[in-house]
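Shown here: the complex without one of its protein chains, the others still in place.
This part shows chain A:
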Amino acid sequence: MIRSGKLATGLGLAGLIVLFGLVGPLLTGDPATIRDVGLTPPGGEHLLGTTLTGQDVLAQLAHATRGSLWIGVLVGVMATVLSGVFGIVGAYAGGIVDEVFSLFSNVMLVIPGLPLVIVVAGFVPADQRGTWTIALVLAITGWAAAARVLRAQTLSLRNRDYVAAARVSGERTWRVICVEILPNLLPILASQFVFAVVLAILSEAGLSFLGLGAANSSTLGTMLYYAQNGFALQREAWWWFVPPGLVIALFGGALVLINFSIDEIINPRLRDRARRGRDVVAVEAEIAPVDDDAVLTVRNLNVVYQAATPVHAVKDVSLTLRRGEILGLAGESGCGKTTLAYAINRLHRPPAEVTSGSVVFHNGADVDVLALEPEELRQFRWAQLSMVFQGAMNSLNPVTPIRAQLQDVLRTHRPSMPAAQREERCAEVLRLVGVDPARLGSYPHELSGGMRQRVMIAMALLLDPQVMIMDEPTTALDVLVQREILNEISRLRDELRFAVIFITHDLPLLLELSDRIAVMRDGEVVEYATAEDVYLRPQHPYTRQLLASFPSLTGERGALIT
């Protein structure tokens, strides 16, 4: 179960220190015993030497570790419970309860912690200042930040469908919180608990060092306090102050290491970690292109995700895109169609790796896309081959107007273009996609989904590319808006003669729009033919299955209900 080195190290260290705190005091003698040996360096009878008053440092360390751990656990539990109550309950209840709880957490958050702790600790008379008092003070000053995080997460979980489903099935509120929401917060709660423990041990050490810690109890902080008062540093008695400092540092470090891996332990889906591959591409020798009219040739392309078990996402795919052609790429989720599109544009990131094959762009001379140097690639992308991404309408930057986002592309690729001409070009592409150029000053949220999608297409048109790859450009849109966008794409293609690779799961849409269609399944192109052939004479069983999955609006009714 323990896979990462970080986690193993963290757990090992923390385990050893906890064990020392639990068992140590039973094995070492009374730490308070005063002997008249004075300061003795480590060795012989006293493994870690003695203090100024002849007390055994090892015995003190064992007791102090136990005391510090105890405070840490107390504070951890109290702070976690407090943040849970104020964060989770408030967020789930909503309304006035949430307002009040969240106001209270915010007030607690802005109270500066350590000074308050110092004031409170100083205010309580020393003889009443027990472990519990200190723990309580530390917990009360330390829970608020965690509560805010929990609140935000609960607000998001509260709107999940499975919570709604539990309500519809008639679950009571407290059960919804405890059974449906709480388990999903476990990674956060656990890491906050660990963090609270670390913070408490450190704060307590700080307080004790200042002489404001718990009376009559020994912690790592009090040890340091006595070491300081006994001029350990000046006397060069390192064995007196190094061990407690080291235990604090090691325990803190161990818990931080555990914190890194908590999500990995609790969430089983995250355990499979991808290995970072090399971003080097192996390119096979290119055979001369067959098609004179081709603008893009993909030959025997293979893309593999180099995970623990490598996933062969694109298998030996060969496609030819002709000038002005709309090539439909049909397939279901996970069939590799998006990976293929990314690889054609070299946008794939490790662990995805092109293991073999070639992508050649024909524009006068042939350009081997996979062999381009970073700078060449930067100039090639968008200018020759642009892309409209999946969910593109949400990929506009919400805080800058459309104008700035369009002009950025021109500024990057045509730095010499005068400002007036830039403005004119931006207006021109907006007109091309049927958006009023007056909208240049608008922010994305002021436009409808369909209009944002048109702006994304306009952005892809800016540099007059030869090829445009569109990945599910209309999936998030209404049928009516989808129809408008499709008409727009057909029209622009006819006017500007660029070629389009149109990726979607919606086969009827492709049948209507594209010239040729490639049907992908499990990374392979199983059928590659004209739209007419795919519709009227499908060869592969999977194509037939896909075709049958879309009932026709006009076909015989009731034929499907068996």
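Operating definition for what follows: contacts are C-beta pairs under 8 Å (C-beta built on N, C-alpha and C of every residue); 3 or more make two chains touch, one makes a residue touch a chain; residues count from 1.
The definition used in the following text is that contacts and distances are computed from a predicted model.
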{"item": "Name of the absent chain as recorded in UniProt (options \"PRC-barrel domain-containing protein\", \"Multicomponent Na+:H+ antiporter subunit A\", \"Peptide/nickel transport system ATP-binding protein\" or \"Glycosyltransferase family 4 protein\")", "value": "\"Peptide/nickel transport system ATP-binding protein\""}
{"item": "Hidden partner chain, touching residue among A:128, A:234, A:333 or A:416", "value": "A:333"}
{"item": "Chain not shown: contacting residue from A:36, A:127 or A:161", "value": "A:161"}
{"item": "Chain A, residues in touch with the chain not shown (by the definition above)", "value": "160-162, 164-171, 179-180, 183-184, 268-269, 332-333, 478-480, 482-483, 505-509, 511-513, 531-532, 535-536, 545-546, 548-555, 557-562"}
